[in-house]
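As structure tokens, the structure follows; a few thoughts come after it.
Every protein chain except one is present and positioned as in the full complex.
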Amino acid sequence: MFDVIVIGGGVIGGAILRELTKYKCEVCLLEKENDVCMGQSKANSGIVHAGFDAAEGTNKARFNVRGNALMPAYAAQLGVKYKNIGSLVVAFSDGDLGTLVRLKERGEKNGVPGLELVDRKRLRELEPNISEEAVGALFAPTGGIVCPYGLTIAEIGNAMDNGARLYCNFEVTTVRREKDSFVVGSADGREVRGRVAVNCAGLGAGKVSALFGDDGLRIGGRRGEYLLLDRADGDFVSHTLFFTPTRKGKGVLVSPTADGNLLLGPTAEEVEDGGTQTTQEGIASVIAKAAEMCRGIPFRDVITSFAGVRAYSQTHDFIIGESERTEGLFQCAGIESPGLTSAPAIAEYLVGTLLRKKLKLEKNPLFDGTRKPDHFFKDLSVAEQNALIREDPAYGKIVCRCEQITEGEIVRAIRRNPPARDADAVKRRTRAGMGRCQGGFCQSHVAELLSRELGIPFDEVTKSGAGSELLKGVSK
Amino acid sequence: MKTENAIVIIGGGPAGLAAAVQAYDSGARDILILEREPRLGGILNQCIHNGFGLTRFKESLTGPEYARRFERAVRERNIRAMTDTTVLSLTRDRQVTAVNAAEGAFTVRAGAVILAMGCRERSRGALNVPGTRPAGIYSAGTAQKYVNLKGYLPGKEVVILGSGDIGLIMARRMTLEGAKVRAVCEIMPYSSGLKRNIVQCLDDFGIPLYLNHTITKIEGEKRVTGVVVSEVDGNKRPIPGTEMHFDCDTVLFSVGLIPENELTKSAGIPLCAGTRGAAVYQNRETEAPGIFACGNVLQVHDLVDFVSEEAEIAGRAAAEFVSGGAGERDAADCVNGKNVSYVLPQKIDKNLRGDVKLFFRVTGTFRNCTVLAESGGKILAGRKRRIAVPGEMETLLLPAEKLKEIEGELVVRLEEESWK
Partner (left out) sequence: MEIKHLTCIECPMGCALEAGVEDGRAVYVKGNSCPRGKMYAENEVVCPMRVITSSVRAADGRMISVKTSAPVKKSEMLEVMKKINAVHPEGRVRLGDVLAAGIADGADLVATDDSPL
């Protein structure tokens, strides 16, 4: 019997799970895929927003500004890369400049510190590659970037280190009430029992809510396509660059990522399903929009394109709180941008205020909120590297040459919480295969390590769970 | 662990091995090869097909056979090679930092460095091919490694994008191993692969080659289930209405090779936009004194025979550099002119001895044409070609005595009319 069942292993579910382990309670996380962080948390812009976008008084505004303030320490404690690079909303017309003035006022009402309008000249000093057409910008010094999958995995891993349980390949298909608890079942017949449940199921939140008896949650999906450029281009811009928002949304951004790549995107396309395919039109539109923002983007250094689907609610605001129809079901739904930024603040409120009251939770004195990073060898000093290699020679073997990831880091990612059980899971944790060759050189080596560590035949190693086996059998 | 070496060679593939042997035979003794894989030989170890060495040895060797000849030559000379050793960084003043399990991270100060890191394959991502990202999408070289070195089949029903030699070789290889290759698509109007490979890898097995076609969509959630292939127009844009659907569980990409110059860049050595390798003098010395480059890290070759030849130039020059240091330069730029996409070397030092073999690629298919090198209005070298194609590297010999006649820059171009 768990006190809390968290459904959905994204950045919100992970933050809530970890926050819960700060208290004396039994908690578990149900994830429908073979690994955590398989939905929108793995495919988004990785931006830590300052908080001037959302209207005053909304959940988005409140949690964004608080999340932004929490993020530096939160990421540091979890060993995740965060950089406070600042953001610029760039204006291309007098109309845009007017919008920036209103954005600044809104941001100040929301409590965003340090907002500053910069003129054409100053903008060029800040960003030498900016388009000739740009006329000014709103500078937000608290804007930043964080590795979104790194953060999600670290939250969940740290929660597990503090006693949380993780069930993967657990797609919730049945829910029944028994006395004062829920019994939540998966397609393969497994069941877990809990006093309350937190619905962080992203795109699936409406469906999960309905299984709990609350069919009032309407979730839509918006697909965003991205292009990722080589790490060599991470310094092409030094801030996150946004277009001035229009009624249609925030548009394509140009930004370094926390790991030093250059990211372009996203598009915004309403979708019925959660399909994350990229399209010719989408890729072309990202290229065209990014080229409007900056001069001379080295498009030939694109290493991959990808898409994520952002879930939004019927209110277009975050829905956070206990269901009005089903007691004991807590919703965290419609968490679109700025959801990543808001994650620690949402968890703080949902757990620290709502669940603590509901379940009368007491502090867990044994909680240790720190976690070491999943990939780190490259960043160590030579002396530290050598100390590590003496202890475990696997750290002396570079497996992923593009990102300089060692066998030691990969083996550790397979063994530690949350365990990596497929090639993509290793990639999200360690970056092996995420570089310019996209796994061309290292994938077979990673597969061998997975095979050895998991004790499964080489040809049963998958890319991302059952049905995605890398190989089609032995050849002779 | 010794921390100084006369010559450090980064990469123990065909380029590094040939450079090491030649450096030794030119008098150098203190040579260290650093190789990241467990075995010397580089990519040749997985290229188990034959056709290597036809120019150099006048026989058709397989990749491993070619590699072992050079590996033995290295062993016979007792040249030191550290395998399972990855170079992490290189500085302009020739400090090489590497790591392996036995020695840890270590730095070697080198008298000369030879860059021989080879190249990597362009990936699906680099092409912006739309669709999903399921299992079953591989570069041809990755598939080759699974089949030839691991003994596993990456797929049973295959569509290949790109008709470069590796793609063609893998079409045959997968077929012989029992897979069905449904199609090879090539976005260009011609294949960059050798004719021999088109006939013996595709025609022999009835595998269709679609020129002017590309993959416009990859389908499948967990595993590839199919692809959409479209014809492209003259600007390589897909033509609506020409879509064909192929059921398949695997897509292989054979869409070009990119020299692996991350170390070169980190040392601040300037690259050439045309080759994506370092800009070099005819002795394969880069802009950084005492740092040389050869093989596919310098320019992507079609034939390993040329890699060996180029590596020998670099090996000899590195040996000369450590024994005598650098002389005064008298440099001229060597640039590509009409119908030529790049020329190597990019710089000619008129003070260096010997003939200069110019390597270059042409921009299209030309019949009965002339390639020539010109400077200051004078033609210094030229030869007729019955055919020149982008997929086969062209060469032109600039005789030693002509070097002093270079005034300003040397331009290499192709004339479509026969010359003289």
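Order of writing sets the chain letters: A and B. Residues in each chain are counted from 1.
In this section, contacts are C-beta pairs under 8 Å (C-beta built on N, C-alpha and C of every residue); 3 or more make two chains touch, one makes a residue touch a chain.
Note that this is a predicted model, so its numbers are computed, not measured.
Contact with the chain not shown here comes from a single listed residue; of B:196, B:338 or B:384, that residue is B:196.
When the omitted chain is restored, the residue from B:11, B:64 or B:118 that touches it is B:64. Within the complete assembly, B:150 is the residue of B:94, B:124 or B:150 that touches the hidden chain. Annotation for subunit A: contacts to the undisplayed chain at residues 475-476. In the full complex, subunit B contacts the hidden chain through residues 38-39, 45, 48-50, 60, 62-65, 68, 147-151, 176-177, 194-196, 198-200, 203-204, 367, 386-387, 389, 391-392.
In this section, only the chains that are shown with their structure count from here on.
Looking at the complex, you find that subunit A touches subunit B at residues 227-228, 232, 275-280, 282-283, 300, 302-306, 378, 382, 385-386, 389-390, 393-398, 401-402, 404, 436-441, 443-444, 458-459, 462-476.
Residues of subunit B that touch subunit A in their complex: 36, 84, 86, 88, 97, 99-105, 107, 120-121, 123-126, 128, 130-135, 138-139, 141-142, 145-147, 149-156, 177-178, 216-218, 221-223, 238, 249-250, 262, 265.
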